[in-house]
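Left out: one protein chain. Kept in place: all the others.
Chain IDs A, B and C follow the sequence of writing; residue 1 opens each chain.
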């Protein structure tokens, strides 16, 4: 951490800040510039007080971190990419994985009808867990536990799915920065579960022609910063069925390990998210068109 | 709802959209402009299918609502402002109410120390409820149930606090639009609890010199659209203790019914949110400075 | 336009609004819903007063447009895609076009050095025009006139490049909505210049791990709404050289007609934008990797 001091403070005040840093368990290094004096605080941060509390002092201008606040997820700690295995399917390997289905379960018949599309691609079942107490039940009947965008900072729930060990699909919140996203992943990893898949699904911006702004930049940024698999949800991310195909191709082209796509036999009757769902015929066409894109970037589908 | 059709569609296609609107229980009115044909769908929306599903049709360009999607909270339905009474304190009445205290409970001694500040202003206890199953326990020991910014769209939790009937402090999420904020309030009201207090606490924008962008525009907008009391949290909203006093005064000046302010005897040792906490002496000074501002807009403190 | 009236207004007040609409040259159609009365105003908007002024009336709640405010750029008016021809190169045709070079001209030697990279790809010269009075001079020595992101709403400049007729590369501003972007293009088209190329180059959001948030959703949205060619600038859009290659591939995959890429022989000595510039060797590698992506979506390079 870098502690930037206010201008014009006395030597005694610099000493006071250094003394506090030492008491908190870190080593202070003072650097005097022409206008500003800074103190670099060196030391492992885990298990020690948060240096940002020093911002509450009247002599401190700001406290700036110099390293990413996550370790287990970091590619600096683990160079090779992680793979998550689910029922014989590998997410994060050479092949791009596609998960498809309706947003809500509506009837038995519908599940069977959509399963036809899924059968051809051989994909696992993802179920969202909304509350800590239902984690075990959902884990029993599902291949992947999804943490929805609204629960990205529900740390009780993150810890619980971390303890369960089942693959977790972690969706970025609509106002979650990439750094906060990785901190939430770190929370699951540190509870003992290495099977975390990150999912970009759109952020909220001033642009209203799409439901959210699907942030594909997040794909290469996440692949650079961490070793976890990254998938993209262009259906929720854009909110319009006719944008799903081009953004799915773009996701694969910039390095996504997988896609989550809403498919519904009769979108205009869907219980939720109809306007962003593909009909099965259009989904099948997208699958045909995606394959050459995946191959163009050295991957299979 | 206004259903905007795509250009160049045939009369038979217009008829098909009208037939669907009728089947969904609404009355269609076709208006043909020079370039666009629109269909206005008239009828009560509660208990009928959502017309926005029509966006999934290839003949429909977009579906636009013409009225606010909330009723119970609306000032069009109830002209006079609502008041919420807590232990003899009225929120939403003539006097501006100030709630103060530390963000986290840290020790028994600290609670007693801060209680001194609170004793002089005579304020109720607010406790955040994080999970549906703890609502009843928290309701037993607390005067106000707080729904935090992260749970603004946790509809299970909103319904539960709606059933309990105890006063609810509903905090706006950092990516929640004012319309979505009022929809969440509507959810609590429709479960039978009229005692809802809205709290503006900052939204996420590109500006980084403050932790969030405290959106004071929300105060007069909310007072215009709904009849519920509106309070402001300038501590979380700005993230810096030295911005709390000016933004607290601004909140009162633009019509806020109350304030929530972080106070901590030793901010640099706080378990959380130290940099945004006021010391008790600065809080006492703010109280002295707030009174004339409240009086300038015709209110007491 | 749909004029939404306030609740509880009298018949005389509705008549007053209709009278004003008629006086402005439009035909009013009143639709009475259960809670709201709306008036649809029908008629060509060009050359008539802006109906949004009615929002200044105390009886009017809001005024909502039902059609896009641009015509010449609209795909509803012109179905087939436009092509812009520059020195034998076609932007908007089957082949994806790549424009490359340094952001600023630094020396004669550097221009020659970078020209080597350009020679192999055979690309035209783009020069930004900053002021209305320099449009003619720049037009004389340049193949394409660039309107930078900061001038996207400089209507004097837009009109001037519209009158000149030379191809224009119009860069989206960092806070420009897609609708506003198309309105700026409409301004150039209506001055008589059909040779407009749209360029997505990143919008400002809360995310700080990239310099801007390159909004690739804009590519298919623009291709759906208008008939103009769309190119992407992943260098300015991301601000980091190591994100340029993946986002360039994604741009092509979602339908971009071209790319603008910063190339600099010694990025660490660049006068501007060094951190986002590719070295010539990395640029050559990107060109090799882009070709199969273009072919995967049915295009050449």
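In this section, a contact is a pair of C-beta atoms (placed from the backbone, for glycine too) under 8 Å apart; a residue touches a chain by one contact, two chains touch by 3 or more.
Predicted, not measured: the structure shown is a model, and the values here were computed from it.
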Where the missing chain makes contact, among the chains that are shown: A, B, C
Touch with the omitted chain, as defined above, among B:42, B:125 or B:250: B:250
Residue among C:26, C:70 or C:241 that touches the chain left out of view: C:241
Candidate in contact with the missing chain, chosen from C:52, C:71, C:224 or C:291: C:52
Contact set of chain B toward the excluded chain (per top definition): 175, 177-179, 203, 205-210, 213-221, 224, 237-238, 242-243, 246-247, 249-255, 289, 292-293, 295-297
Sites on chain A contacted by the missing partner chain, in the whole complex: 2, 4, 6-8, 29, 31-36, 38, 40, 42-44, 64, 66-67, 76, 204-206, 208
Residue ranges of chain C at the interface with the undisplayed chain: 20, 52-57, 130-133, 150, 153-154, 156, 173-175, 204, 240-241, 267-270, 274-275, 277
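Everything below uses one rule, namely that only the chains that are shown with their structure count from here on.
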Core chain by centroid distance, with centroids computed from Cα atoms only: A
Chain pair bearing the highest count of C-beta contacts: A-C
Equivalent-chain rotation between chain B and chain A, CA atoms, steps of 5 degrees: 180
Chain A and chain B: spacing of chain centres that average the CA atoms, whole Å: 27
Per-residue overlap in chain C, given as positions that touch at least 2 other chains: 205-206, 208
